[in-house]
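This is the structure I want to talk about, given as structure tokens.
As you look at this complex, bear in mind that one protein chain is not there, while each of the others sits in place.
On to chain A.
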Amino acid sequence: MFISLFGAVESGFIYAIMALGVYLTFRVLDFPDLTVEGSFVTGASVAAFSIVQGIPPIVATVLALFAGFIAGCITGLLHTKGKINSLLSGILMMTALYSINLRIMDQPTLSLLNETTIFDQLKAAWANTGIDAALNGLLGAVGLEKFPATWSILIVMVIVAFIIKFLTDYYLKTEVGLATRAIGDNKKMIRSLSANTDNLIIVGVGISNSFVALAGALIAQLGGFSDVNMGLGLIVIGLASIIIGEALFGTKTVVRATLAVILGAVIYRIIVTLALRVDFLETGDMKLITAVIVVIALVTPKIVQGRREKMRRAQKRQQLKAGGEGRA
């Protein structure tokens, strides 16, 4: 139980990077970008292929990030310069990327089991630090018997996710970032304030997909393979993370919203892991579970709010009535 939850949190922080990318398009730019289903795999494929070719894993991961950036920029170009509807330009790019990803890997699945990944290197470097022993000792003290093999991935991924969050926060507060946010809020206005909306959208979708591709590259190295279908349904997972995060932690400021997205991604992973432990559910039910989670996360806040509003009005009426009787 603990080990599987540990794994969920571990991969949750990687998926959080993807969710931050989805947040940039869906929420900030108001651009429902489906490219992510392709660019996630592009990230995985580029990283896997590069590692198999003997390129250092860290370089391979950075290459994946750039590949995602280019894919996103093309989607942005299709939408802004080609005047194609945003949803459609994402779908077109996603479809095109399927073939491109197959070409990159030259086969549907590329295994990394015999290769040294970024995480293998990380674990090796970590082994001598003694942090694992200390943390496991702590777990032992609270009565756990099984310990995770390494803490390195979790800790480093938390750090990476937060570095990306802080970079995103900073970007969204710069002069360029403010104009980018205004695109999703009031496009007409920001154009009248001399912002080149086309360029901002292209770069924005590019950055978004570079995050997604980075997450793809990391997931491929964590799982030990890249598969041409591993991006399937990813957009819903990204949305689920955002919606869960927003519902639980709020969106008052950018800093808060990006934190909510990261935590939402982790919580989503935990929910899925717990759901899969229920006996009659199978791995194939994942997508259904995801869809149900999104529906619940979307509907509950509205029901809760409606209830609260009703209660408030009832209370007001009660007070008024009591007050009226008091005076009479």
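Please note the rule applied: a residue touches a chain if its C-beta (ideal position, glycine included) is under 8 Å from a C-beta of that chain, and two chains touch if they have at least 3 such contacts; residues count from 1.
Quick note on the criterion: contacts and distances are computed from a predicted model.
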item: Identity of the absent chain, which is to be given by its UniProt protein name, from "ABC transporter ATP-binding protein", "Cytochrome c oxidase subunit 1", "Heme exporter protein B" or "1,2-phenylacetyl-CoA monooxygenase, subunit D"; value: "ABC transporter ATP-binding protein"
item: Omitted-chain contact residue, chosen from A:Ser11, A:Ser39, A:Thr197 or A:Thr290; value: A:Thr197
item: Touching residue (missing chain; options A:Lys165, A:Arg181 or A:Arg269); value: A:Arg181
item: Interface with the unshown chain - residue positions in chain A; value: 170-171, 173-179, 181-182, 185-186, 188-197
